[in-house]
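All protein chains but one are shown at their positions in the complex.
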Amino acid sequence: MSKKLIVNRRSVLKYGGAASVALATPYFFTRGALAQSENYRNAPTGGTVTFGFNVPQTGAYADEGADELRAYELAVEHINAGGGGMLDTFSSAALRDAGGGVNGKKVEFVTGDTQTKSDAARASAKRMIENDGAVVITGGSSSGVAIAVQGLCQEAGVIFMAGLTHSNDTTGKDKRANGFRHFFNTEMTGAALAPVLKNNYGTDRKVYHLTADYTWGWSQEGSIQKYTEPLGWETVAAVRTPVGAGDFSQYITPILNSGADTLVLNHYGKDMVNSLTQAVQFGLRDKQVNGKDFVIVVPLYSRLMVQGAGDAAKGIFGSTNWHWSLQDDASKAFVQSFGEKYGFPPSQAAHTCYAQAILYADACQRAGTFQPSVVGAQLEDFDFDGLGNGPTTYRGSDHQCFKDVLVVKGKENPSTKYDLLEVVEVTPRANVEYPAELLGGELGPYNDGAA
Amino acid sequence: MDAIFLQILNGLDKGGAYALIALGLTLVFGTLGVVNFAHGALFMLGAFCAVTLHRILNISFERVSETQKDFLGNPLKEQVPYLQEWFGPQVSEFLLDWSVPISILLAIIVMGIIGVVMERGLIKHFYKRPHADQILVTFGLAIILQEIVRHYFGANPIPQSAPDVFAGAANVGNWVGLGDNVIYPWWRLVYFMFSALVIFGVFAFLQFTTFGMVVRAGMQDRETVGLLGINIQRRFTVVFGLAAAVAGVAGAMYTPILPPDYHMGMDFLVLSFVVVVVGGMGSLAGAVLAGFMLGILQSFASMNEVKSILPGIDQIIIYLVAVIVLLTLPRGLMGRKGVMED
Amino acid sequence: MFSSLSRNDWLLLIVFSAIVLVLPWALQPIGAAYPDLLQKFAIFGIFAIGFNILFGLTGYLSFGHAAFIGVGSYVAVWSFKLLTMNVIPAVILSVGMAAVFAFLIGYVSLRRSGIYFSILTLAFAQMSYNLAYSVLTPITNGETGLQVRAIRQTAETSLRDGDVRVIDQLFGIPEVGVPITNLFGMKMSGYPGFYFCAVLLIICFFIAMCITKSNFGMMLKAIKSNQNRLNYTGIHTRPYLISAFVISGMYAGLAGSLLAITDPIAGAERMQWTASGEVVLMTILGGAGTLVGPVLGAGLIKYAEQKVSSWNEGILHNALSALPDGVEDFLVGLFSFFVGEGWHLTLGFLFMVIVIFLPGGLMEGARRIRASFGRDNSSKASGSKTVSQPAE
Partner (left out) sequence: MNMSAAETITEDEDERGFKSGVPDKVLHIDDVHKSFAGLHALSDVDLDVRKGETHAIIGPNGAGKSTLLNVCVGRLKPDRGAVIFDGDTLTGKAPHEINQLGVARVFQTPEVFLDLTVLENVMVPALSKRDGHFKLNPFAAFTSEKKIREEAIEIIHNVGLHAQLNDIATSMSRGDKRRLELAMCLIQHPKLLLLDEPTAGMARADTNATIDLLKKIKEGGMTKVIIEHDMHVVFSLADRISVLAGGRIIAQGTPEQIKNDPRVKEAYLGEEQV
C-alpha cells in the first residue's frame, strides 16, 4: 500500500474519529439533533460519509474477501479523487463532474468480517450501522449471507449493495427494496451456458448432477436442468452432497455405472475445488460413455477457485460475471489501476464490488442525498455502460442488474498463474433476461430508517 | 455389484485416511492423557510441508521473455527455477513431479521437531491440568498455527498434484474381473497402501521394540513404570513427536486428494475425535477399526439407493454411529476402563 | 426461600445489575456501546451462565449446547411467524422447547461420562446442524435462515415465505411491510432490546446464584468433586445431572430466543460445533464454576469478534499517529497481525496466555490482583469458594 494513501486516509479518519464519538452516544439521546438535518438513518453531518464494507476476512472465502476489500479501497480512492480506473470509463459523469467525493463529502469506510456466517455478517453490519454510522453496507461472498444482510439493511434503513451472491433468491423471493445486486444469478447462468453446451457437446447428453445441499445448489441445479432439458439433455440423477464434505469419492463412484456422460458440479468454493479435483482423479474425463467423451461442467466459476483446482479445471466450461482478460476499455482500465496498486489482476468478486461502490456513489451524487429511497429511485431502471460488462440496466422491478454473461473455459496453457480462464463466448444480455415475476418475492417499500 | 465393490473401496480408502489421522490423537490420549485439539492443525501443517517443498523446489529467478506479455501488457518476466538452471530440466521436472512423496521426508523431520518442541514447551505443563484447560490451550495453539499458515499461504486451497505415473485411475475392475466400469484413482490406492503401512509400522514399533514395550506399559500404568526408574517422560516426548509426524505425513500425502488450505485441520478435528472415541479412548486398534467402520458406513450411506429411503442419512451417519456405539459399548469399540472418564 | 444468599451475594447481585444497566455509557470509551454488541454481551452472557451451571458445577463438558440455541431461535421465529410479534410467547415457547430437547439429549448422553459424554452431545448437535442445513429446510429454511415475512396473501404461499400471525391478526394489529418484534407495543430492537436482554440477564444471573448456593447446587458440585462417593452416600446422580442439563439447555434456549428477538432470523450455523466450542471457551476464559466469569468471557470473545476484527490499518494509523513515523509504521505493521482479519490470532494468544498463566480464568486473575493488594481474598466477586479449583 502506498504511503500517500495512508496519509490521506489518516487525515480523513481524524474527522471520522470525532464523528464516531458523537455517534456512540445512545441514539435516542441524539435523535433530536439528527432530525434537524435530513431525516434518514445515519445521515452524514460532517464533511465525510461512511461506507460499510462487509466481507469475509476469515473462513473459506477469506481470499475472496481480501480481494473485495482491495477493490473497495480502490473504488474509494477513485471516488474521492473524482476519477481513475473504471470511474473514467463509466457512462455517468456525475462523480467525475463533482471532482472528488460524493455530495461534497469525502468517502471514508469501515470494515467488518462476515466469517461467511449469517449471524456474524449481520452482527458486523449492525456494528457498522449502529456504531460507525455507515449509510451503505456492501460486500459478501455467499448468498446466505447476502440475503441475511439484505434483510437487516431493510430493517435498519440503509442501502445494501450485494457483493458476490449468485442465488436467484437474492433478487427473487428474498428481494428487498433497499437491496441491489450487480452480480448475475443461477437463472442467467443456465440461460447463458445452455447454448454453449449444446454447440460443444451436442443435444443428446445424459447428465449426472452433484449438488451442494443448500439453497444455492438446488437453485443452480434447477436452472441448468431448466435450460438444458429442452435441448434434449436428460438428467440421470441429481445427488445432494453435504456442504464441506471434503472427500467426495463416495458420490463420484456411482457416476461410473450410471450411464451418464456428463457431470454437472453445482458446487462453489472449497466444495467445487475438491469435487472437481477428485472427479478428474477418478478418470471421469478419460472415459468414453455412450460413444462420447465424458465431460464435466462447473456452472459457476471464479478464478480463485480455479486456482485452487489447478490442472483439473482445464477445458471445463462454466460461467462467470467478469474476467480480467476482457479487452473492452473499462475492463482494461480497471485491471490497469488494480494491477498497478496490488500487483495482480482483480477477481470477479473484486470487480462486482468495485462496480457496486461506484454505482452507489454515483446514484447518491445524482440524487443529491444519501437517503435510501431517493438513492434507490436513481438506481432503479438506471442504464449505464463502461463498468466492464457492456450496456447494463439495473432493473427497477427486482433490483437486479441485466448485462452480458461470460461463458468461460479453464485455459489449457496458462501463461501466468492468473491466466486460468479463457472467455469462450459472451452471451448477450437479451438471451438471459427473464420476467421479474418468474422468481417471486416482493420488494416492499423503501425503508429510510427515519424516526 | 460394481457399485457395492466401489463403495467398499471408497470405505477402505476413507477408513485408511480416518485411521491415520486419528492414530496420533489416540496415541497421545493413551500415553499422555492429553486432549489435543491442535491435532488437526498438525495434520494441516503436514499438508503444508508438501506445499512448502513444492515451493522450495520452485524457487526461481526472473528472466524477461522476449515473446510473451503479462496481464498488464508489459513483457512477461518468466520464472525459471534454480533447480532447472543447476540440474537441467529433467532432474528438475522429476523432483517437482515427485514433490508430494518426497515431502514425506520433510514432513517427518519438521513435524517430529514441532511435536517435540510442542510437548517440551507446552503440553508437558498440562499433564496434571484438567482436560478443559488442555482443550483451551491446544485450541488456542491450533488457531495460532492456522493463522500463521494463512498469513504465508493465503486462505485459498493450493492444488498439489500426484506424480504423473499415479495420475488418473487404475482399472481395478479388470484385476478382479468386474468389467471396465470399475476404476479407482491410482493415488487413492497409493494412499491406502501408505496408510496401511504407516499404521502397521506404528503397531510394530510399539509391539516389538523395547521402547514400545515401555510406552505400552506406561499406557497401562504410568506410575508403576515411573517407579521402575525408567524415564517415561522422555519416551512420552518421543511419542508426541511420533504422533505429530504421523499426522504430518498423513497430511502431506493427502494433498493431491484434497487441495490443502489453512482451515483443513479444523475440518478434520471433529471427525478425528469421533473416530478416536468410537474406537475407544487410547486404543490404537480401536481407532483403526473405527476408522474403517465409519469410512465404509459413510460410503454406503451416501449411495442413492440408501439416500432415497433415508434422506440426509449421509450427512449424519458418522454421528449416528458414534451415538449408537457409545450407548451400547460404554467405552467405544475397544476402549479400556478408566481412560478419560473423569 | 433466598436465605441461603449471604449479604455478600446480595451485594454482588446489586453491583452486577448496576454494571449491566450502565453498560451503554460505561463501554463508550472502548467503542462497544452500540445496541447490537450490547445485546450480544447480554445474550451470550445468559448462554454462558447457563452453560456454567452444567459445566462449572457438575464438570460435565457438553460440546453440543449450540443445538439448544438453535432450537430456541427457530421456535422463536416460528412463534413470530405463526402467532404474534410479541416476544413473550416466543420466549416461553423457546425455553419450553429447549427444555424438551435438552431432556431428550441429556437423558441419552448422560448415560456416559467424561469425554464420551462430550462426544455424544457433540454428535447430537452436529446431527441437528447438518439436518437443519439441508433436509429440514422446510422447517429451518436451510442456509438462508428462517426469517419473519409479511402476512401471506394466499394459502398457497408456503409458511416459510409468508406468515399468518394468528394472534396479531385476531387483535387486528396493523402491519406495514415486515414487522418488528415488540413487547406489548415497545419495539425490541436497539436499546429497548438491550434493556430487555439485560433484565433477563440479571434475572438469569440471580437464578444461577440461587442454584449455586442451594442444596441442589451443592449436590451438583459434589458430583463434580466425587461422583462415586455421592453414589455411596445414597444419591442417584443421574436425575441431578439431567436436571442441570435441562436447566442449562433452557438458558441456551432463552439465549437463542433473544437472538431471534433482537434480530428476527434463525440460521443453522448457530448449531455448528464451533458455536458450541465458543461457549466452552467463554466459560473457561472467564473462569468455570464462578458466577461472573462466564459473563466476562462472553463479553471478551464477542468484543474481539466485533471490534478487534474491525480495526483495519487505517484505524491503527489513526490511533498511533502521535508516534514518530518510523515507530508508527513498525507498530502498525506489528499490530495488524493481530487485529482486523488477524483477530483470530489475538483470540488464540488470549486463550493460551490465560490458560497458561491464569488457570482459573479471568476470575482467578481478579482474585490474584485482590490478594496482592492484601485485601480479603475470600472474594465476594468470585462468588464461589471453588475458584482456586479449576474445573474438570
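Read from first to last, the chains carry the letters A, B and C; within each, the first residue is number 1.
Keep this in mind: a contact is a pair of C-beta atoms (placed from the backbone, for glycine too) under 8 Å apart; a residue touches a chain by one contact, two chains touch by 3 or more.
These numbers come from a predicted model, not from an experiment.
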item	value
Which displayed chains the hidden chain touches across the whole complex	C
Residue of C:Leu13, C:Val199 or C:Leu230 touching the missing chain in the full complex	C:Leu230
Residue among C:Gly31, C:Gly142, C:Gly217 or C:Gly361 that touches the chain left out of view	C:Gly217
Touch list for subunit C against the chain that is not drawn	1-5, 207, 210-211, 213-219, 221-222, 224-226, 228-237, 239-240, 243, 247, 385-386, 389
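Basically, only the chains that are shown with their structure count from here on.
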item	value
Between subunit B and subunit A, distance of the C-alpha-averaged centres to the nearest whole Å	35
In subunit C, residues with contacts to at least two other chains	130, 133-135, 344
Set of subunit A residues in contact with two or more other chains	58, 62, 66, 213, 240, 242
Touch list for subunit A against partner subunit C, complex	1, 6, 9-10, 13-14, 16-17, 20, 24-28, 57-58, 62, 65-66, 110-113, 117-120, 122-124, 126-128, 130-132, 143-144, 147-148, 151-152, 154-155, 169, 173-174, 213-216, 240, 242-243, 440, 442, 444-445, 447
Subunit A contact footprint on subunit C (complex, rising order)	24-25, 28, 31, 33-37, 40, 130, 133-135, 137, 142-145, 147, 150, 161, 176-178, 180, 189-191, 259, 263, 265, 267, 269-270, 305-307, 309-310, 312-315, 317-318, 321, 340-341, 343-344
Residue ranges of subunit C in contact with subunit B within the complex	55, 61, 108, 111-116, 119-120, 122-124, 126-127, 130-131, 133-136, 273-274, 277, 280-281, 284-285, 288, 337, 342, 344-345, 347-352, 354-356, 359, 390-392
